[in-house]
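Apart from one protein chain that is not included, each protein chain of the complex appears where it belongs.
Moving on, here comes chain A:
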Amino acid sequence: MGFDYTRSLGPTLGRFLTDLRRRKVTGIRGSDGRVHVPPLEYDPVTAERLSEFVDVASTGVVRGWSWIPEPLEAQPLDRPFAWALIQLDGADTSLLHAVDAGSPDRMSTGARVRVRWRAERVGAITDIECFELSDEPSADPVEADEVTMVTTPVHLHYTHSASPTEDPFLRGLMEGRLIAQRCPECSKVYFPPRPACPTDGVPTTDRIELSDRGTVTTFCVVNVPFLGQRIPPPYVSAYVLLDGADIPFLHLLLGVAPEDVRMGMRVEAVWKPREEWGPTMQNIDHFKPSGEPDAPFDSYSQHL
């Protein structure tokens, strides 16, 4: 999963990133006289808004570092590099950035470094491509448009390890079977199964198989499109209470006009072709009306 988040910068961070785009590093003076780089919006001593911007050099000194022998996705360099705290000349605080040193043998606390500017700058901390070991000044500033917003894509890759309760449930789905668990205390039947009863707090030891028929307890008609939506609207998202279960789950209801769906409607599963089955509830393509008479309200009113 991933999303392109934005950041409204406001006046302080906007100035900092606009200046980076102009090949210039800007700090801000705090109430105690210290120059903070990157600039802080609010003073760490008095909490007052800060406004006195200070130009600092694009050269500085390494105050601490750590070698990264195997860079990860989205890190600044695709070859081994150092993460370093760099105090730029004219600043009183250190900036975290990458140093393209080639080898850890060349890195040292106290080493002199300078900014290597990226050729295509957009107004982001990555406009500093990295730092390099040198005491010579960096390229001169240039003109560039103001920056008020940055986009920061965030991506998360994950794997899921099936729990002992999920395992038979998912294996069952791969065989077209619906496996539930029953609480030994209250006898409530959970589908999908739970490792423990949320009411009694005891393991749900009894495994039972349910049919693929049930009752729509309640539902909504989704008419609204949104980012990342998997099913094109309009569609009916229905709570289906399988016969023998004590808790409904959400699934897709087709085969009936949305305006004709009713609370209490009897439905049955429509499975995908067997060759498409995997360990997922999506093996059931959707539910459709079974044609049976509606269930009386009292039969499902305790499951709303």
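Rule of thumb we're sticking to: a contact is a pair of C-beta atoms (placed from the backbone, for glycine too) under 8 Å apart; a residue touches a chain by one contact, two chains touch by 3 or more; residues count from 1.
The rule we apply is simple: contacts and distances are computed from a predicted model.
Taking the options "TonB-linked outer membrane protein, SusC/RagA family", "Sugar ABC transporter permease", "Thiolase domain-containing protein" or "Glycine--tRNA ligase alpha subunit" in turn, only "Thiolase domain-containing protein" matches the UniProt protein name of the chain that is not displayed. Among A:Thr205, A:Thr280 or A:Ser299, only A:Thr280 touches the chain that is left out of the view. Between the chain not shown and the residues A:Lys24, A:His97 or A:His251, the one that touches is A:His251.
Checked against the hidden chain, the listed residues A:Leu72, A:Ala119 or A:Val224 yield one contact partner: A:Val224. In the full complex, chain A makes contact with the omitted chain through residues 1, 3, 5-13, 40-47, 49, 148-149, 152, 154, 160, 166, 170, 173, 186, 188-190, 192, 197-199, 217-224, 226-231, 233, 235, 237-239, 246-247, 249-252, 258, 263, 279-282, 284, 297, 301-304.
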